[in-house]
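Below you will find the structure I want to go over with you.
Just one protein chain is left out here, and the rest sit where they should.
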Amino acid sequence: MKERLTRLKTIRKIIKNHRIESQDVLLSHLQKEGFEVTQATLSRDLKLLKVGKISDGKSRYVYSLPDEDADRESEQIYIQDFLRGYVSIDFSGNIVVIKTFGGHADSVSAALDQFNMEEVLGTVAGDNCIFACLKEGVSGTEFMAALKKRVPGLEDE
Amino acid sequence: MKERLTRLKTIRKIIKNHRIESQDVLLSHLQKEGFEVTQATLSRDLKLLKVGKISDGKSRYVYSLPDEDADRESEQIYIQDFLRGYVSIDFSGNIVVIKTFGGHADSVSAALDQFNMEEVLGTVAGDNCIFACLKEGVSGTEFMAALKKRVPGLEDE
Amino acid sequence: MKERLTRLKTIRKIIKNHRIESQDVLLSHLQKEGFEVTQATLSRDLKLLKVGKISDGKSRYVYSLPDEDADRESEQIYIQDFLRGYVSIDFSGNIVVIKTFGGHADSVSAALDQFNMEEVLGTVAGDNCIFACLKEGVSGTEFMAALKKRVPGLEDE
Amino acid sequence: MKERLTRLKTIRKIIKNHRIESQDVLLSHLQKEGFEVTQATLSRDLKLLKVGKISDGKSRYVYSLPDEDADRESEQIYIQDFLRGYVSIDFSGNIVVIKTFGGHADSVSAALDQFNMEEVLGTVAGDNCIFACLKEGVSGTEFMAALKKRVPGLEDE
Amino acid sequence: MKERLTRLKTIRKIIKNHRIESQDVLLSHLQKEGFEVTQATLSRDLKLLKVGKISDGKSRYVYSLPDEDADRESEQIYIQDFLRGYVSIDFSGNIVVIKTFGGHADSVSAALDQFNMEEVLGTVAGDNCIFACLKEGVSGTEFMAALKKRVPGLEDE
Partner (left out) sequence: MKERLTRLKTIRKIIKNHRIESQDVLLSHLQKEGFEVTQATLSRDLKLLKVGKISDGKSRYVYSLPDEDADRESEQIYIQDFLRGYVSIDFSGNIVVIKTFGGHADSVSAALDQFNMEEVLGTVAGDNCIFACLKEGVSGTEFMAALKKRVPGLEDE
């Protein structure tokens, strides 16, 4: 079986180039490309790709990719959420520890998820503290450099 | 100013009938229909309507309504989540108290939100208990009848 | 179909008087008593009754009722948790609002659940505040009187 | 025993007019004013009044009231948190249901707590929904009017 | 003092071979075996061993071990919860990052706890992401192999 990353790229390509109206149709496209997957696996793939099913304006519903490149506006909102909420950023091994103002851990964590950084495997938020787990081999310094590209206002403190 | 419900219906109509690519264009459509709203209000309206912004397959991104009528499959999953997780359902005044198995309050609450019942104003989940707040004038019995239509497997206990 | 409360009493009686080793055996006992229920309903009933499945010391496992009357010790611990954590108790309609010290909403809420008060339908905890929903017809004053019986140290403030 | 509200006012007066360095001293002041309370009750009162213990600049620590009147700056931040996070506000009986953008329930709830509105007994936040419980006799409309005084930017939607 | 693991094994043996009705009796058994522990330590040990106190059918209550070997049924439910909820599983160092569908982090985390895997020290769940911490020296690949034994339906993705 080909790897998940290759399959995710293929799904992305199929949805971009065809009008897909059901998981069955998507599965048969995948099969033609050499991927045998279950419905359950496909559901998880669609979740990871943040694929939605949306109206085409004529009472039909088609799968659609999220608007990653274009939607600078909403990115701006998440940057503000991050800057509003965070208090400090520290590292230890593969863990980034972000302290936040009270009640802002969820919104800072949601912002970080939204940035969709390839350096980050996932985040878990408490009440005023977040742990982000870095991908194997990524250092805290590399994460920080990548974060500053996403959040231009982030200061050297 | 016309009421929010009328405005929400109008937004729905505009998105259904036009290819809207930005909030600015949507705002000018709304203005023609007699609604003067701020960008912030429009953002909240789009959130309430669960409007997404999605690819049209040619590198453009347009607003799109969620797939309410067609998507029976995913409704089925939420019904199973509800049946898997709930333990008991009680009422008192405008509050529905749903006890759940440990760790299932969030998934039962998410299912209830997904049912999008007009009887329910909102839900808050603890760890093994959910409160749903009923719309003014809706009785527990009416809620129960409506829920049973959504969750056919729900037993008389 | 007989009511849930009657069925719950019957299940309690069956478990008390017989060595029940599986849900199937329990279901057939229930059938003899005139109750036709599904496995799913039975699971929910056992959860509500806090029934556990435990070793009989000879590698067999039997259903067992929780130790409600005898276990005064652990009740004492929950009373202390309640007294340690709560800050104020107020009422409005069928809702009891209990403010707590930071980080103690969960432990106060768990204590309240443990008291198993018939006046309370359920509780939902935030970070430093709990909502408890009172059974229809129970007043805040009645709840307070019942709570004081459970938590003797509770002061008139 | 005099009522809690009277006692809270008295504590406020004592802390304002004296340099109180310990709970024991505060208890004896209260006693002179006719209040016999335990250390535990006093702790809860201090929590409700948001009293802190702070340095006087000479290595001594005294109780101090929070800065309610003066601190307009930080109020401004909470107003922005509220406006950033909320999606809709509805009522039913004594419950206010506030829907929020994902991950913003905590920050909106913290803002509402910070407004310290006498109409509100307490709030409990889920993931994208908050319940606030209104004081007995306060209507949703009255709450809304009071909220608009606190949050000037709040629109009629 | 002997080590905790040895003591836990001894407690398990005592409860299996005797009818223990109180912590005092259990403490004196432990003493005979050479373990001097406080009541508080014993409470924590009983929690770790998931020991319950249950009716013997004659109004007496005895300590009892959980039904680890026999209760395949309920294991099946947790496997389904895991398969229903998880989206992806990644590793980095000693941290396993499990992404879940919205609202399913708690139920997947509860399932993982229930599997009682010796490779896992503990889990913390956010809203749609779980961190599990692996025992020192256990690799992600070893965890994955162990998990697949517990969750046979888990696919190679």
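By written order: A, B, C, D and E. Residues from 1 in each chain.
Note that contacts are C-beta pairs under 8 Å (C-beta built on N, C-alpha and C of every residue); 3 or more make two chains touch, one makes a residue touch a chain.
These numbers come from a predicted model, not from an experiment.
**Q** Out of D:52, D:137 or D:153, which residue would touch the omitted chain in the full complex?
**A** The single option touching the absent chain is D:52.
**Q** Among E:27, E:89 or E:124, which residue is in contact with the omitted chain in the full complex?
**A** With E:27, E:89 or E:124 as choices, the missing chain is touched by E:124.
**Q** Could you tell me which of C:7, C:29, C:44 or C:104 touches the chain that is not displayed?
**A** Result: among the candidates, C:104 touches the missing chain.
**Q** May I ask you to list the residues on subunit E that touch the chain which is not drawn?
**A** Residues of subunit E in touch with the missing chain: 1, 4, 38, 40-41, 44, 47-48, 93-95, 106, 109, 121-125, 131, 133-136.
**Q** Touching the hidden chain in the full complex, which residues of subunit C are there? Just list them.
**A** 80-81, 84-85, 102-107, 109-111, 127
**Q** Can you name the residues of subunit A that touch the chain not displayed here?
**A** 83, 86-88, 90-93, 95, 97-99, 101, 124-127, 129-131, 155-157
The definition used in the following text is that only the chains that are shown with their structure count from here on.
**Q** If you take the chains that touch subunit D and keep only those that also touch subunit E, what is left?
**A** Output, common partners of subunit D and subunit E: A, B, C.
**Q** Among the chains, which has its CA centre at the largest distance from subunit E's?
**A** Result for the farthest chain: D.
**Q** Looking only at C-beta pairs that count as contacts, which pair of chains has more of them, B-C or C-E?
**A** Greater number of contacting C-beta pairs: B-C.
**Q** Could you give the separation in Å between the centres of subunit B and subunit D, each centre being the mean of its C-alpha atoms?
**A** Each chain's C-alpha centroid was found; their separation is 32 Å.
**Q** Could you list which residues of subunit C touch at least two other chains?
**A** Where subunit C meets two or more other chains at a single residue, that happens at 93, 95, 124-125, 127, 131.
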